[in-house]
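Missing here is one protein chain; the remaining ones are kept as they sit in the complex.
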Amino acid sequence: MSNLFVKDIVVSYSGLPIIDRLNISIPDHKITTIIGPNGCGKSTLLKTIARILKTDRGAVFLDGKAIQQLSTKKVAKRMAILPQSSEVPPGLTIFELVSYGRFPHQRGLGTLKLEDLKQIDWAIQVTGLSELKDRPVVALSGGQRQRVWIAMALAQDTDILILDEPTTYLDLAHQLDILLLLEKLNKEEERTIIMVLHDLNLASRFSHNMIAMKEGSIVAEGPPSKVMTSSTIQKVFDIDANLTICPFSTNPILHSYQLSGCTQDLLENANEG
Amino acid sequence: MSILEKRTQIATEDIVYRSRPIIASIIIIGGLIGLVAAIGLSVSFGAADIDIGTVWSAIVQYNDELTSHQIIKEIRLPRVLGAALVGACFAVSGSIMQGMTRNPLADSGLLGLNAGSAFMLAICFAFFPGMPYMYIIFFSFLGAALGAGLVFGIGSLSRGGLKPVRLVLAGAAVSALLIALSEGIAIYYRISQDLAFWYAGGVSGTKWENLEIVAPWVVVAFVGAMFFSKSITIISLGEEIAIGLGQRTKKIKFFLAIIVLVLAGIAVSVVGAVGFVGLIIPHITRFLVGHDYRWIIPCSAILGGLLVVLADFAARMANPPLETPIGALIALLGVPFFLYLARKGGEGI
Partner (left out) sequence: MIPNKYVSEYQQRRNKKNISIIFVVILLIISMLIISMNTGYIRLSPKELFETFFGMGTERQSLILFEFRLPRIVLSILVGMALAVSGCILQGISRNALADPGILGINAGAGLGVVLFISFFPSTTETPVFLLPFIAFLGSGITAVLIYLLSYKKGEGISPVRLLLTGIAIAAGISAAMIVLTLKLDSETYQFVAVWLAGSIWGSNWKFVLSLLPWILILIPFVIAKARVINTLNLGDVRATGLGLAVEKERILLLGAAVALAGAGVSVSGGIGFVGLVAPHMARQLVGARHQFVILASAMMGGLLLLVADTIGRVILQPSEIPAGIVVAIIGAPYFLYLLVKSKA
């Protein structure tokens, strides 16, 4: 049994049930990615795991205890969450914002102790922000800003990292940049990473474990080789996919894809042309 | 499809989905009938009750030897029409402001119009006591223009240009300054209560001459608002999307600001700072007809007119022969509804 698992949860959002009796276990020290179409409940699942949303029934268990029963500060020492980007309060330098990540470890006024400073310094270094740390956060580009939020989560010093679409709105190079950083953190520090990604190819390439969701339930779950099959993708996204093998990870990736049902016509058109 | 295009498409589909032309048509027709009925009601009741037949004959066959006809023509009718006009002006200007700044709390008070008008009013009362009504209205309008001019001027002076947040902040600060100045004048010259009575008077002083001067401007501004209504819908989706759809947002915003100034300036100068109409009617209208400003503008005009006519009627009838301040009545009516919206709508309001 892993440290983090979800048991029989029912989650609704302003009265509408989004997730209905879902069970899943998140493997320790692995990268797990949740995929699925818009509105399938993947962000809801992620937020429920991170205790942002409360369950109507069932519970998320961390170290064998229901997460809502644990003190929120205790949980914050175990897991950090990166929501989709929001506005940054103006007037903060990168160092200052990253230092906010020490919150669960501090008491009183929040004077930074040696241990805090070391952790902040490490987080800034790992995310490659050392040169920028005195800059105001509002002056950064999207990719840099995402790194700052990751650095803040790292300063929190947790073994679980939860990220909601960390690569959205970033260009290809910056997307890779973020995922390579997460891969490194997983490899070198054995951190458990759970995230939502829209790009199936990146998800497959960087994950040990994938969860495919549709309409609030899990359709498939397991290593990419098991989840990234044309039948699963057809079921989840309603698309016909040609799969191939990623030369960098040996996991399956999409070569090309088409909305289900149109494939035959398109192939004929292509052959004629 | 780029993200921007996609967002635009989703947003426009959303608008089409959420606009309700049938309900809107019902509101326009029903509202107009209601408005006429309310005007008739309001004209026939008062210190001296006059039956509806006399009201009708006073309009179609005016006889200046009958006192009742005189009361209707010279006192009640201009007043009630003034109320309808003021309500429509506030409501439309509020709709435009909220759409343009994408701020659900925007109204004419936000642009410094109310404060500017109050400031000028204080000056008129303190330094030129006994000034004729027409001049007071005129200076009050000048004050509203001054307030709005300051807000827009300072807002666009800033580095990075005119952003909604900045406009709101500038509006709050300019209003605070102008209100402080008028309070200072009022307290020093001991005219606070006179000012309060002026505001309490509401639309009661409206005469045909005033309506004749004001009406053409209001009509032009309404036509302008209808002309730009589609652009307001698009601007209300966000600046980038509007530019992406080929809107010349700067130019449009400039014209819209002028329209708001004319409408709200006139309304404020006639009736004083009755903020709640401009705040609440747009919300009610959007709640009823959706997010298409081609429907929102006419519907909010009618609903706004209806609300102020009824409020004016209630203000006269509540405690005769004294008049209850119309602004206070509207606020007392509006507050519970606004609270309901705030609870129901949550963030989306």
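Here the chain labels run A and B in written order, and each chain numbers its own residues starting at 1.
Criterion: a residue touches a chain if its C-beta (ideal position, glycine included) is under 8 Å from a C-beta of that chain, and two chains touch if they have at least 3 such contacts.
Computed from a predicted structure; not experimentally measured.
> In the intact complex, which of the presented chains make contact with the chain not displayed?
Spelled out, the missing chain touches these shown chains: A, B.
> For the full complex, which residue in B:L77, B:L111, B:V168 or B:I234 touches the chain that was left out?
B:V168
> So which of B:I187, B:V219 or B:M317 would be touching the chain we can't see?
Touching the chain that is not displayed is residue B:I187.
> Could I get the residues of chain A that touch the absent chain, sorted low to high?
47, 50-52, 72-77, 79-83, 86-93, 95-96, 100-101, 103-104, 106, 108-110, 112-114, 117-118, 120-121, 133-134, 138, 156, 162
> Footprint of the hidden chain on chain B, which residues?
104-105, 154, 157-160, 165-166, 168-170, 172-174, 176-177, 179-181, 183-184, 186-188, 190, 192-193, 196-197, 199-200, 275-276, 324-325, 327-332, 334-335, 338-339, 341-343, 346-347, 349
In the analysis below, only the chains that are shown with their structure count from here on.
> Please compute the C-alpha centroid of chain A, do the same for chain B, then give the distance between them in whole Å.
So the centroids are 48 Å from each other.
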